[in-house]
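What you see is the complex with one protein chain gone and the rest in place.
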Amino acid sequence: MGCTCNSNDKEKLFCSGVLVDNRPGAILPPQEAWEKKKGGYVVIECPQRIPCNPCATSCPTGAVKPFADINDVPSIDYEKCTGCGLCVAKCPGLACFVVDLTYGADEAVIKLPYELEPKPAKGQKVKCLNRTGEEVSEGEIYTVTEPLKDQTTVVSVVIPKKLVGEIRAIKVVC
Amino acid sequence: MELIQKHPILEFHHGKEVTFTFDGKDMKGFEGEPIAMALHANDVRIYRVTPEMKRPRGFFCAIGKCSSCFMVVDGVPNVRTCVTPLEAGMKVETQHGKGQVPLEAK
Partner (left out) sequence: MKKTIETDLLVVGGGAAGLCAAAEAAGAGAKVTVIESDLHPGGQLVKQTHKFFGSKDEYAGTRGYKIADILLDEIKSLGDRVDIRTNTTVTGYYPEEGIFTAMKGEDEYYRIKAKKTVVATGAQERLIPFPNNDLPGVYGAGAVQTLMNVYGVVPGKKVLMVGAGNIGLIVSYQLRQAGVEIAAVVEAMPKIGGYWVHAAKIRRLGIPILLRHTIVEAVGGKVIEGAVIQELDDKFQLIGEPKKIDCDVICMAVGLTPTTELFWQAGAKMQYCPQLCGHVPFRDNTMRTSNPDIWVAGDASGIEEASAAMVEGRIAGFSAAKALGCKVNEISFKEYWTRLDHLRAGEVGEKIRGGICQVLVDGWEA
């Protein structure tokens, strides 16, 4: 496998809230379809069974499949996902993202939830952070919306395509 | 005063700004908000000094259950400043030890 990290370290990271591999509730979309999907697919990172289901109840197409039990982790029907991003705004855990790989040859767009000040503006350059808050690249704000008018801003950021598996937050510098 | 200027979720609606005194010094606060909030906004953290070991005490629980925030207010000791509303002209003082309960009513 060529993995050099100690599996103990990986679990330690996961135990402190950092996703280290794909697992139920935290998976990536099927690669081939994802590369062609204009508008992108949802990427949810919610690997723990907790009593919570707004992602499913807010999804207008049923792409986030209805929960049999409120404690289930989310599971996705990609055929139905339009990349609308309503779940991004609705999720209480800020665990939903939308990633569109069709933006450009080397660039992708990620929609992520943002609830800090200052708010970014369209066209602004921001720092892009990975799951441990390290700055891994720059990004450009594509759109800023507030779909549910409830102070959760959904920001679309243009990022390097090779970092779609890593970037999960932004830092706005004035 | 150390107030939050812009918050991503909340809007703060403070009431009327009033003047009160802390250990004789004039300070500003918002009427109807707990005394402890006004003190904290004015960077006052020490509310009382304990009777035996003379340790400084201040804010802790904010729900009137722990006794850490007792101060002398308008001459009355052991006032829970975290849940007592500020009034204009209030005289707030650091409580030293157990405080002295006034024998006459206000």
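Every chain is named by a letter (A and B) in the order it is written, and numbering of its residues begins at 1.
The rule we apply is simple: contacts are C-beta pairs under 8 Å (C-beta built on N, C-alpha and C of every residue); 3 or more make two chains touch, one makes a residue touch a chain.
Being a predicted model, the structure only gives us computed values, none of them experimental.
Visitor: I'm checking contacts with the chain that's been left out. Which of A:Asn22, A:Gln48, A:Thr61 or A:Thr143 qualifies?
Guide: A:Gln48
Visitor: At which residues does subunit A meet the chain that is not included here?
Guide: 12, 15-19, 45-54, 57-58, 69-71, 90-95, 115-117, 129-134, 150-152, 168-169
Visitor: State which residues belonging to subunit B touch the missing partner chain.
Guide: 1-4, 7-10, 12, 14, 30, 32-34, 37, 40-41, 45-47, 55-66, 68, 73, 76, 79, 82-85, 105-106
Heads up, the rule we're going with is that only the chains that are shown with their structure count from here on.
Visitor: So in the complex, the part of subunit B that touches subunit A is made up of which residues?
Guide: Within the complex, subunit B touches subunit A at residues 6-9.
Visitor: In their shared complex, at which residues does subunit A touch subunit B?
Guide: Listed in rising order, the residues are 115-119, 151.
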